[in-house]
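I have placed the structure first, in the form of structure tokens, so that the comments after it can refer back to it.
A single protein chain has been omitted from the complex, and every remaining protein chain is retained in its original position.
Chain naming follows the written order as A and B, and within any one chain the residues start at number 1.
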Amino acid sequence: MSLYLDQIRVIIWKDLLLELRTRERIAAMGAFAVLAGVLFNYSLDQARVAPQDVAAGLIWMTLVFGGLLGVGRTFHLEAQDGAMDGVLMSPAPKDAVYLGKTLANFALLFPVALLVLGVFWLFFGLDLGSNPGILVLALGLGALGFVALSTLFAAVSSGTHMGETLLPILVFPLLVPMVVYGAGVTGRILVGRPVEEVLGNVRLLAAFALIALAAGAVLFRFVVED
Amino acid sequence: MSITGMRRTGTGLAVVGLLALMFVYWLSFFWVSTEAAQGVAQRIFYVHVPAAWTTFFAFGLCALTSAMYLWLRDERLDRAAVAAAEGGMIFGTIMLTTGPLWGRIAWGTYWTWEPRLTLTLLLWFIFLGYFMVRSSTENPEKGKRFAAVVAIVGALDIPFIHVSVLWFRSLHPQPVVVRPEDGPALPADMLTLLMTSLAAFTVIFLGLFMLRYALEGLRRELDVRARKAAA
Partner (left out) sequence: MKLATESAPAVQATQTVIEARGLVREYGPVVAVDGVDLALGEGEFLAIFGPNGAGKSSLLGMLGGALRPTSGEVLIRGVPLDFSDGAWRRHVGVLSHKGFLYAHLTAEENLRFYGRLFGLKDLASRIPERLARVGLTDRARFEVRQLSHGMRQRLSLARALLHDPDVVLLDEPYTGLDPSAASVLRDVLRELRDGRRTVVMVTHNLSEGLQLSTRVTIQVEGRLAWEGPTASLEREGFEAFYHKVVEGRT
């Protein structure tokens, strides 16, 4: 068991180290988060629409689009030099490889999610509502479910001719529950509803994330085998 | 059953189903009573609802055979999955075209985010992903496995999508869309027609399914023979 955990740990270490050296994904996601905020400022008629009212939806859409930007490239570096083949030929179980890559993606996406929240707070004078902690939790659980699904399908799309362009088509339909519940929690908290009202949604977000992780762990081996 | 047997049975079923469907059409125009609230336009219900049920049945079949394909690696299971997926996509398209038409005529709007319609739309896109992934790999075996994964994850997600869409809908009241089957119990003649239509649709689907399965088998046979001739 400890070898299994260590294998996951070292894959996370390797992915984060690579990201540190290349900085390609975090820069893309971070820049997207900020620039999307800018564009939203110009696309909303703020005389008619109070940002506080629409922020929940916009935050989650920014997270989804920006996240896809970063996660889509998950297997890009692996494809060069056949590095992924080396990992697949090692004794590391395929589900450990999947969990390692997914958790590394989460470590990259979660700060970006917080950044998006921060950008909206800054650009639109957002009031973070009755319970920012639950907001952060919802973002975290949503991000987890998101990376669980998109890491699996990033592996699928990088094995096709179309590559990353296929990823949104595969993933967007599946993200509907996450967006519904995530934006549901966020919207309510932002308008000051009590925490008890959103706990059901938070639980559903957690269930979604858990099932996505489990499905990914089981199915990943069928995607990467040759 | 041999491939020829499948073809014959499939053709037979499809013909029977189509004849039954024509009978259903006749019944829905000339026999069944008119629904009070919506008038004549409501009759599209007898095509629209069975199409929806068939789409979901097809998807369930696709996901199940996909999972078994990954487990057992029997190529015939993959053939069944793709046959089911094609059937599902056809009926899904029918459902997605009849739905908005009905909506427009009966209530004035094409699209109201009605949960069943939304779910079918999303399912249609999952099917689309299934086919796109299947045909865009270099190695066809890989494509089949990828497609199976798409179907399985889709099937796991559908319950979540259904619940979430329903919940969302309950918060945001849309124009009241009273469907006969949501309200008080269906009158007997409507129920009979609905069931008959469902049976006809299912038979057509099974017929198409078997034909498609046989076609896939023939293609594989062709590949094998071509390879033997080349060797």
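Here is the rule we go by: a residue touches a chain if its C-beta (ideal position, glycine included) is under 8 Å from a C-beta of that chain, and two chains touch if they have at least 3 such contacts.
Being a predicted model, the structure only gives us computed values, none of them experimental.
Looking at A:Leu17, A:Leu35 or A:Ala50, the residue that reaches the missing chain in the full complex is A:Leu17.
Between the chain not shown and the residues A:Gln7, A:Ser130, A:Ser157 or A:Thr186, the one that touches is A:Gln7.
In the complete complex, the residue from B:Leu19, B:Leu72, B:Met195 or B:Ala226 that touches the missing chain is B:Ala226. Residues of subunit B that touch the chain left out of the display are 139-141, 223, 226-227, 231. Interface with the hidden chain, as seen from subunit A, comprises residues 3, 6-7, 10-11, 13-14, 17-18, 21-22, 77, 80-83, 85-94, 221, 225-226.
The rule is simple: only the chains that are shown with their structure count from here on.
Chain centres here are Cα means. That of subunit A falls 32 Å from that of subunit B. Contact residues on subunit A toward subunit B in their complex (touch as defined above): 149, 152-153, 156-157, 159-162, 166, 169-170, 172-174, 176-177, 180-181, 184, 204, 208, 211, 215, 219, 222-223, 225-226. On subunit B, the positions that touch subunit A within their shared complex are 70, 122-123, 125-126, 128-129, 132-133, 136-138, 142-143, 145-146, 148-150, 152-154, 156-157, 160-161, 163-165, 167-168.
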